[in-house]
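A single protein chain has been omitted; all remaining protein chains appear in their positions.
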C-alpha cells in the first residue's frame, strides 16, 4: 500500500485543492487533509509502487512525498533484528567479522591452491574467484567457466574455506550453484532484474554488490527482488560509487555502512579493492570499513599480481594480505568485533 | 595491440628508469624512450586490453597513458564515414531525422492502436513500446510479454511504422527477434555483456542506451561488444546520466552528441523523456537534442498518461506530441535536417 | 515562515506521535495532524530557514519535508511574470536573445578592439572580458586589473556594446563598478556570501554563474542574497556542472533552463564555452541552449586563440563566431526568438 503526502502550492485556491482531492480519489486513495494555514493532504491506498509523479504533474501541486518505503522485506522497520546469513555453517552478520579473499579470476590449479592456502592461513573464512568474468572489453579474458568453478571449490574444500563466485546471467545459475556457497551478483548486474529473480529461487545466499551509480534505496530495492522470491539470505557489499574524483577508481562510500545498518537488517560488507582500484590504498580503506561497522571485507589477493589475468594491480600480494589481516584484527578488537586467529598451515604442507 | 606512454617520476634515477624499461619488456612491450630532460617511455605491443595499472603500480612511475583506443570497430579513426543503419529500409543516421515514439509499456490493443495512429500521423517513423519491463520494484507491472510484442508489431505494420522494443535477457532474444525491427538494450543492461554478445549475433539492429553512470568510452566499449560479433548496426541513445542534481530525474548530457560524433561513426539519438523524467521539460530538451546534431529522438507518448501502467508522468499526451513535432521540424530545418511531413490519416480511418 | 510536513514512522505509537507534536510546539510551530490510517503532521511557524534536521533526528520520525520555499524574491510563485533586466537600455529576458561575447581575459588594446569590432558586427550586444581572473594555479596570469577594465569599456563604448566583467572580491566592487554595465559573479564565488551581499547593494545588474556543484535550489538561494539587498536585476548563467564524465570539461546541464523558467522569473543564459571546454563542441551546444529556451548566450571568442593568455582552446576564432551567429539566428527564429541582424562595420573602419 502506498502512502503519500501531497503539498499544494501556497497560492493554490480552495477549488484547486478540492480538484487535487478528487484526482487522488480517482487514483483510488483515501485522502485526509490537515486544517490550519498549511494545507497538506495525506493519501493512503492503491499499490506500494504507485508512481508519485502522477500527482506531481497535476496543477497546483508543489511537491509529493512517498511516506511508505518502497521495499518491505529489506526494511528494518518490519524486521528490527539483524539478519545473520548462514553460509553453510558460517555466520555472516554476527559478532565475528567475515573476510572473503582470493583472486579476481580463477586462472588455474596452482594459482588457486596457493591462494586458498594463504587465505586460510590468515584466518579469513571465504575464498573468492571468478570463473565467469564481466569485462568492459570484449577482447579481455572472459574466465575459465565450469573448469574454474571446479578448481575453486576443490581448493576451498581442501582448506576449509567457503566459496563465493559471480553469476552473470540466468543461464549460469545451475552450473555456478553446483560449486558455490554464495552467489555473487556484480555491480553491473545490480539491476538485472531477471537474474535477481532467478537467484532468489536458487536456494543459496546472495552477495549483492552495489551498482556504481545506485542509491542506497535502489540497492535495497534490488535486495527486495531476491527476498521477495523467498530467499532471506542477502549480504550487501559496498564497492565504491562513481563520482567526479579520478584519483581512485571509484569513491568508496563508507557512510553506506551506518546508513544501511539503520534502514535494513541485512549484513553489509566492504570491498576496498574495487573501491579504490590500486594496491597501496586498499589496506587503509579495509581498516576504515571495519572501523565504521561493516560485517566483513572482500579483498582481492593474488600469488603473483603482475601475472594476473585481471585486476592484478588492485590485488594484494599474499604476504601483504597476511600483514593486513593483523591490522584488521587490531581494529576489529577496538570496535568489538572478533576476527578469527591465523591458522597454522596443516602438518602435511609443512612436511 | 596496446600502446602506452610511461612517465617516470621526475626524481627517478637512471637505474630506476632502466628497471621500468626491463619491466615493460617483461610484459612483452617494445620500448622507445625520448631523450632530453623529460624522459618518457613509449611502449607498444601485447594485447589491446592490457591493464595499464600493472605499470602504474611500479616504483618510479608518475603516470601511464594508454595511447591506443580500447575500441576498434566503434572508432571513427578506422571508419571515417558515418554509419547509416538500415532498419528494414529506413535509414537511421542519414540526412533525415528519425523519431521513435510510443508508450513506455504495451498495455493492450486499444492503447497501442491509438498510439500508432497518432505517432504515424505526425510523421514519426518508429513505434516504441515495452513488453518486457525492467522495474526497480519487484511489485511493479513487469510487462505483457509475447502478447505485447504481437500487439506492437501488428499496430506498427498497420500504420507503416517500424518497431523497437527492449530485450532484457538472452532468453528473450528469440521471441523479441520475431517481432522487433530493432532490439533495444536498456540503460541498466549497458554492461550486461552476455546479452550484448548474443544480440550481436541475432541479425537485427541494436539501439544501445547509455548506462546511467557510463562514460562515453565505456558506452563505446559496449557497442564494441555488439560490433565485434559481426553486427555493424548499432544506434546509440543518450538518455541522461546520474548527477547530484535532483530537479530532474537524470541530467541529459547533450554534449555527448558532438563528442560521440567525433569519436565514432555510429548514429546517436536522444531520449529526453528519461533524461528529464517529467512531462513539461521534454519538449525543450527534444528541440535541444535536434539543435546539437542528434540523428533522432525517442519520446514517450501515451493516449492517456494518468492511466499508464508505467512512466505516465513523463509521457506526452498525443496532441502535445503532435505539436512538438511541428517545432522539431522547424528546428531540424534550421540545422539542415529533414523531418518527414505529417501524414494525413488513411481514408479508411476517416470513414 | 517555515512549513513542514512530519511523517512519523509507521510503527510509531500514539504516545510517540504525541511526543513529536510536543517537540514541534517546543520549537514554536503550530501543528495540525491528518486523521486516518496515515498520520502526518503539518507544522507552520518560526523562521523560513528552520533547519529541518532538528526534527529528522527525533525518535519516531520517518521523514520531514519542507513545504515552503527557502527563497522568496527569486520564486515565480510570488512573481509570476518574467523579469526583464534592463542593462543600460538593453533588455535581457525579453523577446530578443542577448549574446555576450569576447575573450576570457583582457590582454591589451588591440586584442579588445579587434574583439569588440567583430562581436558588434555579428549583432551580439554585450562585450565580455576579465580584468581580475580567478585561476586555479597561483602561477597563471591573474589579469590586467583596472587598466583592463578601462580598455574593455572604451572598446564597448566605441562599438555600441554593453560590458560585463567579473568581480572576485568585495574590494574590487568600486573599481569594477566604474566600468561595467553588469557585474559577473563566477562559478567559484556563487556561495561567496559576503560578495553577494555587497553586489546586491552596488546598483548594477548581476550575472550569477551557477557553481560547479550547486543544485538549482542553491543557485536560486544565492540569487536571493542579491535580491534581498534590494537589487532585482539578476541574470542566471548555466555553465556546466561537475560529473563523472571527463570527455568534456563540465557537463552542460541544459535542463536547468526549463527548470529555472518554472521555478523562477529571472532570465537565464547559457555559457557553452565553459560548459564543454573545447572549441569544436561549443557551436552545437550554443544552438541547443537557444533551442531549449535560454534568454541568451555567453561565448568566449578571441582574435588569435593560440596566443590567448587564458582559455584560448575554448575560445572561438572570430570568423567561426560570426558563422555560429548565423546558425543561432536560424534556430532562434525556429523557436520564436529574435536575434539582432549583423551590423555592417562603420564607414571609418572600411576606409
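Letters A, B and C mark the chains as written, and numbering starts fresh at 1 in each.
Following the convention adopted for this analysis, contacts are C-beta pairs under 8 Å (C-beta built on N, C-alpha and C of every residue); 3 or more make two chains touch, one makes a residue touch a chain.
All values derive from a computational prediction rather than experimental measurement.
> Looking at the full complex, which residue from C:123, C:205 or C:277 touches the chain that isn't shown here?
C:277
> Among B:18, B:63 or B:341, which one is in touch with the chain left out?
Considering the complete complex, B:63 is the one touching the chain left out.
> So which of A:121, A:195 or A:287 would be touching the chain we can't see?
Here the residue in touch with the unshown chain is A:287.
> What chain C residues would touch the chain not displayed?
27, 47-49, 51, 53-54, 56-57, 70-71, 134-140, 168-171, 188-189, 191-195, 197, 211-213, 218, 221-222, 224-225, 228, 242, 277-280, 306, 310-314
> If the hidden chain were put back, which residues of chain A would touch it?
213, 215-217, 241, 243-248, 251-259, 262, 275-276, 280-281, 284-285, 287-293, 327, 330-331, 333-335
> In the whole complex, what residues of chain B lie against the chain that is missing from view?
Residues of chain B in touch with the missing chain: 3, 5, 7, 9-11, 30, 32-44, 62-63, 65, 67-68, 77, 242-244, 246.
Criterion: only the chains that are shown with their structure count from here on.
> Tell me whether chain B and chain C, two copies of the same sequence, contact each other through the same residue numbers or different ones, using over half shared as the line for same.
Counting which numbers both chains contribute, over half are shared, so the two copies meet through the same residues.
> From the C-alpha centres, identify the chain that is farthest from chain C.
Here the answer is chain A, farthest from chain C.
> Centroid from C-alpha atoms only, then distance chain A to chain C, rounded to Å. What do you get?
A distance of 40 Å separates the two centres.
> Quick one: chain A and chain B, Cα centre-to-centre, how many Å?
Centre-to-centre distance between chain A and chain B: 27 Å.
> Starting from the mean Cα coordinates of chain B and chain C, work out the distance between those two points in Å.
Their C-alpha centroids are separated by 31 Å.
> What residues in chain B touch two or more of the other chains?
213, 280, in rising order.
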